[in-house]
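One structure follows; several queries about it will come next.
Shown here: the complex without one of its protein chains, the others still in place.
Entry: chain A
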Amino acid sequence: MTYRFSTRQTLAHVVLILGAVIVLLPFYVMISTSLKSPAEIATGTGGVFGSQALFADQTCLTLGGSKADCLVRPVLDNYTKAFTEAPMWRYLLNGVIVTLSIFALQTLVAVPAAYALAKLRFWGRDAAFALVLFCLLIPVHAIALPLYLMLAKLGLTNSYAALILPWTVSAFGIFLMRQFFMTVPDDLIDAARMDGMGEFAIIWRVMLPTAIPALLAFAIFSVVAHWNDYFWPRIVITGDRSLFTPPLGLREFKGDLGGDFYGPMMASATIIAVPLVVAFLLAQRRFIDGITLSGMK
């Protein structure tokens, strides 16, 4: 097989590579910084991995340790600090609790709603679906204040409920699942009715299992958005550090008067990003060999 030079293809790939570099650059900075000593970070030296030379930890010296006692390896120091200076495990656990609860509740609401909008005939169905589409246009930030006030009136701020409840109804989830359910043949639902299933049995026993690929796509959007969300937790979690989600945990290293802690901060950021990358890689495989509707045609 011979390859011919194509200006068009080359140009397309140059643009794609540039795009990839722009997207990946912040990750490179994050990982690289998490490996370096404070001096290397401040001067911008040390290449990708840093020289990994031992250095005396500033806090340790301030507390009166001798220079020999306080010598540490930059990479170990950054990642140890990420866990010791802040309750990182607790933050990660909070992140898991919040994102999974949100996703479970969103599924609980979106799947039946989408089924009704896609497959049941009732008065006002099209109007209801139009409202769902309309909800997609409302930015979160526009309703943040009223939402906060409502939660505050209910006395729910500084609780898991404050982090989870506002997100249980996802217009995007309803929309996505409805579009998928539209492609499920009516015969399948009629067959389920003949087999003795009620409407809810149809939703959970037939529609949900056939919709796994669509649900996974939605899961990625939902989990990524809420795992990374800084805005909403920052508003409703004001005091209690044990309720912090991972992004809030990053603030522990923002320094203020005590100097800068970019190394540990970037180490935390890396730790926070890893679960998502792993989850995505696992879900990606399920996407491809997931259950398809091919058995019905």
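We adopt the following convention: contacts are C-beta pairs under 8 Å (C-beta built on N, C-alpha and C of every residue); 3 or more make two chains touch, one makes a residue touch a chain; residues count from 1.
As a working rule, contacts and distances are computed from a predicted model.
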Name per UniProt, for the chain absent here [options: "Molybdopterin synthase catalytic subunit", "DMSO reductase anchor subunit (DmsC)", "ATP-binding cassette domain-containing protein" or "Succinate dehydrogenase iron-sulfur protein"]: "ATP-binding cassette domain-containing protein"
Option touching the unshown chain, where A:56, A:191 or A:279 are the choices: A:191
Of A:130, A:201 or A:282, the residue in touch with the unshown chain: A:201
Chain A residues touching the omitted chain (full complex): 185, 187-188, 190-198, 201, 206, 209-210, 212, 291-297
